[in-house]
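In this view, the complex is presented without one of its protein chains, the others remaining in place.
As written, the chain order gives the labels A, B and C, with residue 1 at the start of each chain.
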Amino acid sequence: MTKPTLGIGMAGYAFMGRAHSQAWRTVGNFFDIPMQVDMAAICGRDAGKVAAAASKLGWRTAETDWRALIERDDIHLVDVCTPGNSHCEIAIAALDAGKHVLCEKPLANTADEAAAMVAAAERAARKGIRAMVGFNYRRLPATTLANRMVTEGKLGKIRHVRAVYLQDWIVDPEFPLVWRLRQEAAGSGALGDLGAHIVDLAQFITGQQVSAVSALTETFVRERPLPSHTDNGARGQVTVDDAALFIARLDAGAVATFEATRFATGRKNGLRIEINGEHGSLAFDLERLNELEYFDATGPTVSQGFTRILVTEPEHPYTAAWWPPGHGLGYEHSFTHEVRDLIHGIAEGSDPRPTFADGFQVQRVLDAVARSAAESSGWLAVDQSDLVAGPPTR
Amino acid sequence: MTKPTLGIGMAGYAFMGRAHSQAWRTVGNFFDIPMQVDMAAICGRDAGKVAAAASKLGWRTAETDWRALIERDDIHLVDVCTPGNSHCEIAIAALDAGKHVLCEKPLANTADEAAAMVAAAERAARKGIRAMVGFNYRRLPATTLANRMVTEGKLGKIRHVRAVYLQDWIVDPEFPLVWRLRQEAAGSGALGDLGAHIVDLAQFITGQQVSAVSALTETFVRERPLPSHTDNGARGQVTVDDAALFIARLDAGAVATFEATRFATGRKNGLRIEINGEHGSLAFDLERLNELEYFDATGPTVSQGFTRILVTEPEHPYTAAWWPPGHGLGYEHSFTHEVRDLIHGIAEGSDPRPTFADGFQVQRVLDAVARSAAESSGWLAVDQSDLVAGPPTR
Amino acid sequence: MTKPTLGIGMAGYAFMGRAHSQAWRTVGNFFDIPMQVDMAAICGRDAGKVAAAASKLGWRTAETDWRALIERDDIHLVDVCTPGNSHCEIAIAALDAGKHVLCEKPLANTADEAAAMVAAAERAARKGIRAMVGFNYRRLPATTLANRMVTEGKLGKIRHVRAVYLQDWIVDPEFPLVWRLRQEAAGSGALGDLGAHIVDLAQFITGQQVSAVSALTETFVRERPLPSHTDNGARGQVTVDDAALFIARLDAGAVATFEATRFATGRKNGLRIEINGEHGSLAFDLERLNELEYFDATGPTVSQGFTRILVTEPEHPYTAAWWPPGHGLGYEHSFTHEVRDLIHGIAEGSDPRPTFADGFQVQRVLDAVARSAAESSGWLAVDQSDLVAGPPTR
Partner (left out) sequence: MTKPTLGIGMAGYAFMGRAHSQAWRTVGNFFDIPMQVDMAAICGRDAGKVAAAASKLGWRTAETDWRALIERDDIHLVDVCTPGNSHCEIAIAALDAGKHVLCEKPLANTADEAAAMVAAAERAARKGIRAMVGFNYRRLPATTLANRMVTEGKLGKIRHVRAVYLQDWIVDPEFPLVWRLRQEAAGSGALGDLGAHIVDLAQFITGQQVSAVSALTETFVRERPLPSHTDNGARGQVTVDDAALFIARLDAGAVATFEATRFATGRKNGLRIEINGEHGSLAFDLERLNELEYFDATGPTVSQGFTRILVTEPEHPYTAAWWPPGHGLGYEHSFTHEVRDLIHGIAEGSDPRPTFADGFQVQRVLDAVARSAAESSGWLAVDQSDLVAGPPTR
């Protein structure tokens, strides 16, 4: 009856830090989890700010050096919510120190970094340490249901995937040059930020991996105001893509289109994915995240059509823990489900998906996209050597 | 900088208790509130169950007698989440003991009870004690925005309200005779449970009060299995309405239709409201709670149409505290906003809406509906004597 | 192989005249019909205008007196598209002269007129003459499919009907006092114009008749500018309802809400009907007339939801005659289907639905609505004496 304690140390307290904090705070109030969560420490470089964040977000203590976080005995899991350029160093250090790791997506800014992280995760796994990458959109009830339906064969052989992730927050050319628009911090632009999500989600739902791509990237606005108030109107170069478009083949025969952009005026969080199989189709839109559309081609034609499933029934994934049918969930619940599954994985000694190898596979797709775009959109196979992720099911 | 503590004692830990607990736990993590919430005690009659609930839902202690809750010095606010037949007694006792009260809707099972509660709230108000009734759907970003737009005159003179609240959880005649289907516990059926919400919401958004009604109620399935396992197939009488339909006039000239039912197969939480004014219209659907549809009749005809506003921008009510645009909220957030506003009311000495008088006004409408239905649907004025709620704005 | 000729004479050439003309011109190009349509004559009082209309709309000749139309030997069917106050006289004269009659809805302006028309239709029927009332919305593929699904038992016992017909063309108080706003020409306002359609459609789809009502009518703008240019700003009284709201019972146990209005800002042709039964539900919206939404409650919960049937498959009513799946039809096609069915009825000696008795039943419902509204919304049974329409199936 006395559950073991899982001490959490989190690095970073911006957008993702706030979302993960809500997940750690809430998971035990709704789910029966086999461990007791202790929100031990949050870490950031600015002592004053991190103390305020600890108080606001519900962390017991604050640290200013992520190495100190890793050394603490009361911390068993490090949650990496920092920008992508620090993922590799923090995650490997934590794993090597025997801490479980939850690492925000994308796993790393380059495939080389990702490869090193996978190696660290494999070393750690041999000592019973778990590593997971935070593709939270896998863990919405609707996307998990989609994966389940494909796995059950409801769609038959998959023919088409079309996935877009559309945002519009930098349409204005005067929007400042924040860290997400600089290559050295973010690795890439819409590609890594948004494209990573749709590649992972497409692979997760279909159980197929992207095997080859042809791509185009574009930076519409190449110079922007520097964000600091002291810059007096100085401008700097945008060094990442504003948009990435690619066509692809999946390894079991489907063809796909992908588009990630921050210039789709009016689309705020427009992750949409549609999958067509020989027996049916599925469609999902993140702006209506409690819904999944399903076309069943096996019944009588006269009543066929896309069915809007309100994914809030007790029979649906995760939903029995929350509210009655029709009482929808929000964006943040995906993180609560993510940590729920991670805690189960740790307690039960099973590998929670997506693993670092899954994250590495996504990174390799993004790398192929970037290279194809740089080489006149020529068709490029995704590197599948050495480290191969398992079948991307849950 | 040391915020005063607000000790909360909650009675009831079923559906509403779980929802309110999440609100009290979460409000300080997202909003800057002027008091420190202390989830002091939860109360229920079964000692084992209430202890488990306290642990699961994050309450510091448990009580088995609501009178003990009221007596505790570390409790400053009593949150009444019990069935409707106990609201009156608990709320009045708490107010008279100098505790603020948040009372779930409907305020009471009868207008007489509600009148007594309003009197108690007025007595308490003279001592600086606050009372609020929990019509949580007022506090969704979309409905609050709707109220704001009407208040700003965007719709002009209101002509029509049409509101439905459609559920389907008792369509099956073998669904058991739970407390919500017995008059002595629930007061009424779909009318008080669902109808109360749409009457309150219609009045809140329009700023008008329902002044007269003509109504029909129906109980489609009049006998159901008793819920207890020991009943061996015995059946009992359904003593509340399955559905309530009414037409109405609002006091500033609009006409309205209302329908509340638990027999709308396929509609899980289908609260829909549309308001037509001389300059525009608004439409809301709780199954898509992050959206508000707005028709602006004042611009050029060529580009007129219903605009689907994704109510997730920083400019929208409550949303700046949460996530970036397009990252939707869920059902439970309405409660977090409710307690946020209540805490501000307490700290600032202002009356949070909806007051008990607002709840009483809704109860009087429901009473008129029940009487009209019992008297051949004849037109009945809603009693407006004595205690009159203020204008139902926020 | 030589098909008999069916000579048509049409009275009226305004909106309905244009729509019916398109139907008569087109029906033989798409459907295999057992008679040859001859668009013999169109009739209107102004010789110049009716000649122009004949030329524009494809009629062989023009007449200025409807009595002359009836007397012509080459005319076998009179199509009455005039305002409602002349329906009774023209239709009875035509029937008594041995002409088939297609009469626009509503059948008449009063129940007394309608009763006389039914009597004439019965007299004529004994001589093999057919009479049909033009509730064209029965003849959209989606509504006919809805009727078929109910008839097949897909919904089980019907619990709820909710039907609205929302328009907004007179929201502006300066819109002139056209004939549709004067009682002596139009009989009633939104009630007869729009309410008639939803009462007929509800009865058609469900196979049940409205048996009792409680109603409210409203005229928001009571005085409007006279339409003639010579009126110099003079104003006249609006003598019909702007909106009619009523609740009702159907004779097999369903309850219903109806609303007809010309003041629903932004709703252009918003006829919406939803039907909830114990095994499923149907929903239709005339602004998306090629779609029917269907909820099937009999399958597994996990994939239930409202299915958007695109009613354009060859298996659907009427659609095989037109285009491939997904190629939608428009408003006017309902009239083509109407005259197709009428021609078959004439050729095969069967009574096309809706009959005059069906139209009379609708008129009796409207009369009960008007009387209930005039009598404090009291519950009123619909007169069912004497002439009873058959079951309102197709």
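Couple of notes before you dig in:
Quick note on the criterion: contacts are C-beta pairs under 8 Å (C-beta built on N, C-alpha and C of every residue); 3 or more make two chains touch, one makes a residue touch a chain.
Since we're looking at a predicted model, the values are computed, not measured.
Though it is not drawn, the left-out chain touches A, B, C in the full complex. Checked against the full complex, the one of A:Ala125, A:Val171, A:Ala320 or A:Ala347 touching the unshown chain is A:Val171.
The chain omitted from view is touched by exactly one of A:Gln209, A:Asn269 or A:Gln304, namely A:Gln304. Residues 145, 149, 294, 296, 300-310, 313, 315-316 of chain B touch the missing chain (whole complex, contact as defined above).
Residues 15, 19, 21-22, 25-26, 28-29, 56-58, 167, 169, 267-270, 286-290, 310, 312, 322-333 are the ones on chain C that touch the missing chain. Within the complete assembly, residues 155, 159-160, 162, 164, 166, 168, 171, 214-216, 218, 220, 243, 245-247, 249, 253, 255-257, 259, 261, 263-267, 274, 276-281, 295, 297, 304-306, 376-379 of chain A touch the chain that is not shown.
Definition applied: only the chains that are shown with their structure count from here on.
Here the spacing of chain A and chain C, counted between their Cα centres, is 55 Å. One inter-chain figure worth recording: chain A and chain B are separated by 36 Å, centre to centre, where each centre is the mean of the chain's CA atoms. Each chain gets one centre point, the mean of its Cα atoms, and the points for chain B and chain C are 41 Å apart.
Counting partners per residue, chain A has 310 as the residues that reach two or more other chains.
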